[in-house]
Structure formats: C-alpha cells, structure tokens
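One protein chain omitted, others in place.
What follows is chain A.
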Amino acid sequence: MAAAAAGAGAGAAQEKQFPPALLSFFIYNPRFGPREGEEENKILFYHPNEVEKNEKIRNVGLCEAIVQFTRTFSPSKPAKSLHTQKNRQFFNEPEENFWMVMVVRNPIIEKQSKDGKPIVEYQEEELLLFNGTFLRAMEDGGVKLLKERLEKFFHRYLQTLHLQSCDLLDIFGGISFFPLDKMTYLKIQSFINRMEESLSIVKYTAFLYNDQLIWSGLEQDDMRILYKYLTTSLFPRHIEPELAGRDSPIRAEMPGNLQHYGRFLTGPLNLNDPEAKCRFPKIFVNTDDTYEALHLIVYKAMSAAVCFMIDASVQPTLDFCRRLDSIVGPQLTVLASDICEQFNINKRMSGSEKEPQFKFIYFNHMNLAEKSTIHMRKTPSVSLTSVHPDLMKILGDINSDFTRVDEDEEVIVKAMSDYWVVGKKSDQRELYVILNQKNANLIEVNEEVKKLCATQFNNIFFLD
C-alpha cells in the first residue's frame, strides 16, 4: 500500500542560502498595560534587549493585533504562526494571557523552517521545568520577580538555541534509550532502589549512560524536558575533562575512600573544600497537578550519570554531598564498567559493530523513543549528519504530512540526487529511511525497507 509521491525537488534553486536565524523573542501579557502610555509594562522579556523601546512596543502591539484579528476566525484556536516573505512569527500562549513570540528569519524563500513551532514549545517546557509557571512566579514575588527570572533563564537559554542546526530530531524531541540486556538493566534497578533507600530524601531518580536514558523515575513529559536539558546543555558543558583524559581523576588522595570516578556535575566541585557551595538547580515537575519543586543533583562516574531529585524544601548540606559521594561513587563506578562490558558483549554478539547499512530515523510517540543512524553526533551547536541537509528537509516535509492525518501512511520520495527517501507511519511510530541506490525502482526500494524492518524492528508490531 505504498502511496508514492515521487519527484519532490531537492536542491532546487540554490541562490544564496541564509541559515535560519532568531530575529527576536519576547514575552508579554496584555493585561499588564491595557491603557495607552503604559504599553511598556506589558513586556516581560525582550530579546535582543538593545532594541529601542518604541520598536519593542510596536512589535508587541502588532502581535497582539494579529492574535486578536485571527481570533475572530477561530475563537478557540488562535493563530499559531504567521509566515511572511522574510520571516516567520510563532505565537504561543502557555498560560492564559501570557504570550511568547519568536520571530525567525526564513532561510530562503520557499523553504520554511518547519522546526520553529516545536522549539517554542520546548522553550516553554524547559522554562516550566526550571522556573515553574508564570502565575506561580507572580504569586511568589510579583511581576518584578517574574521579569528577573525570565531574564536569567532566556539569557542563557537563547544562547543554546541553534536554529540553523535544527532538524527532524528536534521536532520529535525524543529520548534516546540505551540498549541493554535484561540482567544489567535489573542491576541498575537494584542500584537505584538501594540508593533511594540509603539517601532517603531522594524523591526521584533518573539514570543515563552515554547520554542515553535507561531509567526515569519522573513522568514521561518531565523526563523529556530534563533529558533535553541534560543532553544539550549540562552534559556538553562537562565534556571537556572527559576528552582531556581518562574521565575525572581517581581521587586517591581522600583517605579511606574507595577509589572511584564519581563526581558532581551540579553542586559542589570539590568536596574537600569546606567552603564548597552545595547549590543545585531547582526544577519544577508535575506542574499540572501536584506541582513539585526539586533540587537536581547530577552525579556522574565514567559514562554513567544519575540524577537524584530531592524536595526543594530540603537544603542539601556538604555532609549530605559527601555521604552521597561515598555511597554512590564506588557503586556507580562498578556499575558503569559493568554496563560498558555488557554493552560490548551484546554488540559483538549482534554484530551491530559494522557500519549500519541503512540510514534511518525512528521515532515512537508512545515512549518518545528515538533512534538515528543518520546523526553521527548531535550537539546543540552542530548537527553532524551523514546526509545532505536537503534530504533532511525532505524528512521534515514528510513528517509534517504525517502530522496532518491520523491514519497509517507511507510516502516514498525520489530525490534529485539518486536518493530515495521513505517515510512510514504505523500506529504511533514513524520511520524515515534514506536509500542511495542509483537505479532502483519503487518496488525495489519498498523491498529494501521491508528488509530493514525485518532486521531492525522485528520485535515490535510495525506494519509492512
């Protein structure tokens, strides 16, 4: 049942290519300055800040007008984005009357960034994770506190935003799970349960290996945001010492301490320093119902990272950090080398060491699992893919087709450059395959994809 929509032109008019770029980003609440002359009060945050005050007010006013105007056509669903010749504006109302607007420069005419929309939503989610809701902040300390928090958050966050390297994976915002055998997985379970028992103030735990998730005690939605923060912001910042030498140095100088590789990625840098600050990032989870504020402790040994989340009302002391280090450090070190060893055994057994034959991206909406053999390394600033950006754009286009219908679909595209691009959607799963077979016909391509499904996805119900 292959519906072929062949011939979408990739690499068409290649005049001058501008990468997509963030022109401005602002947050406002129309209720804060309803009268003339007080419009400035509406603005809670504006990037770039250097823009002249009147222009800020003008832009905010324009957005307000657009939203008001489009509301007349669709009262329940106001406009989400506005596409113009030069740029595209995204409107998002995360909480009543709070508006977030992002203006993105279009790369080239006809090629819109399909990735903008989800990014605004992630921003909001990450903001939510670290700051809680706008209303809560208002309750805590009025508009002034809210403005301060927004300033602090977006000042850092907008720097990590690299629109030019956004692709399909950013749209999915998925979680990469670390493949693991049952026994090692159970050992990790056992480790987490023991740690939560010994460190009784720990409320939730998450476990990652090689920047891939293995266990989340948080609910899926919260984990998704935390995962993005960890993998795009926190881990990359700590990557240097690992590249410089064999992980962190063995701390043999601590008497009586078992040798281990554990260290804090958040919190105290040096446990021997009595002045060491035990300050951890604060995060907000389950914002829909229980609204919990937590301290985020990230502790790492070799490639294994554990996130311990403790109630924000409890202030972790240096003693607690030392205890955590002495309990978690040695066990996590052993566990990390166990995982590494087991992973290598499994890899050898399955023979997946070899260069993957197929280039594909897989995503499951149900558990947010993503898998890509296209991305060599995904860092926030560079998306190192093994295929041409034009092909990536086709993937984006197929994806936006898929989002329009609920039913299972299959799209096969012949790109200009000998490549075939196949998109499949089965129930909640999406699969995108890029094939480089010069003279293959539609049937052969279909067969190839079937072969891929049979080898890579034979353990799930994925319709051919």
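One rule holds for everything that comes next: a contact is a pair of C-beta atoms (placed from the backbone, for glycine too) under 8 Å apart; a residue touches a chain by one contact, two chains touch by 3 or more; residues count from 1.
Just so we're on the same page, contacts and distances are computed from a predicted model.
Participant: Under which of the names "Coatomer subunit gamma", "Aldehyde dehydrogenase", "Regulator of MON1-CCZ1" or "Phospholipid-transporting ATPase" is the non-displayed chain listed in UniProt?
Facilitator: "Regulator of MON1-CCZ1"
Participant: Out of A:N54, A:S190, A:Q315 or A:T403, which residue would touch the omitted chain in the full complex?
Facilitator: A:S190
Participant: Among A:S216, A:T231, A:S303 or A:N446, which one is in touch with the chain left out?
Facilitator: Selected residue, touching the omitted chain: A:S216.
Participant: Mind pulling the chain A residues that touch the left-out chain?
Facilitator: 1, 177, 180, 182-183, 185-187, 189-190, 193-194, 196-197, 215-217, 219-220, 364, 366-367, 369, 408, 427-428, 459-461, 463-464
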